[in-house]
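All protein chains but one are shown at their positions in the complex.
Presenting subunit A:
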Amino acid sequence: MTTTLDSPRRKTSAFLYRKPRLRLGLLLSAPMLWLGLAYLGALAALFVTAFWSTDVFTGQVVTEWSLNNFVTLFSDAVYRTITFRTVGIAALVTVVTAIIAFPMAFYMAKFASPRARRLLVIAVMTPLWASYLVKAYAWRTMLSGNGVLHWLLNPFGLDTPGYGVLATVITLSYLWLPYMILPIYAGLERLPNSLVDASGDLGARPFRTFRSVVLPVTFPAVVAGSIFTFSLSLGDYIAVKIVGGTSQMLGNVVYDNIGAANNLPFAATVATVPVVIMLAYLAAVRRTGALDNL
């Protein structure tokens, strides 16, 4: 050791050691400046903008407070339809992914050998990182009129659903499926096998065991997964552009108001809808302990 007991570095170290609060402050300062000030500040500013408006002639933002944007948002039937459609698609995607993910995760966590388990986790995770856009695009080619689905289903008298709301649900479910599998898998890994066996010993049939033992224990994990599938679907506008046909989601309204319509205040107003829904959702699921599973 080259440092002596009274070297400045040693002194600083000793000083910091006695002051845990100061150490904590130093550690937290940079991340908090970045996220707390810059990011939360930007979010706050966005919500302030939602109460402003745009001058019709100059396109400049007018900084006068009004509720006009919110009145438009709530009174116009088009926006109501789009809001319901978006929430409906997000909820449906969440349910579909949960139903597909649960048996997959169950086999991975409970029956696969440790080695196979690792490989399966990698097998599920790898496509998660294949580009979002590539996956949406893959479904566009799959769903197209002369694509793979048409070729596969035609012999059975069925056909590809084409582009539309159903295509959007399929594509979004595909995109977010790994986000649901991995938390449920982690949750099931923590579920002791003996609990399931005990339930069986006490005479419960498999479905009863699932409903009364497996589901309550893994519910926070399902909710943790649903936070991502739900939130990601609420804000999506690109998958809809690629496979949604003519139907729009909230994200498209936001996007169009920033780009073509150049109405940032109204875009900000529309953007508050998914945020409010998400915050309400996060608040509602807090008590399940799902947030600790993230």
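Here, a residue touches a chain if its C-beta (ideal position, glycine included) is under 8 Å from a C-beta of that chain, and two chains touch if they have at least 3 such contacts; residues count from 1.
We adopt the following convention: contacts and distances are computed from a predicted model.
**Q** Name the chain not shown, per its UniProt record: "Spermidine/putrescine ABC transporter permease", "Extracellular solute-binding protein", "Methylmalonyl-CoA mutase family protein" or "Fumarate reductase/succinate dehydrogenase flavoprotein subunit"?
**A** "Spermidine/putrescine ABC transporter permease"
**Q** Which of these touches the unseen chain: A:S53, A:N69 or A:S231?
**A** Checking each option in A:S53, A:N69 or A:S231, the one touching the absent chain turns out to be A:S231.
**Q** For the chain that's not shown, point to the residue among A:V93, A:M142 or A:V222 touching it.
**A** Result: among the candidates, A:M142 touches the missing chain.
**Q** Using the touch rule from the top, list residues of subunit A that touch the missing partner.
**A** Residue positions of subunit A that touch the missing chain: 1, 3, 9-10, 12-14, 16-17, 20, 23-24, 27-28, 30-32, 34-36, 38-43, 45-46, 49, 61, 100-101, 103-104, 106-108, 110-111, 118, 120-135, 137-142, 144, 146-148, 150-151, 174, 177-179, 181-183, 185-186, 193, 196-197, 200, 206, 227-228, 231-232, 234-238, 242, 251, 254-255, 258, 264, 267-268, 271, 274-275, 278, 282, 291, 294.
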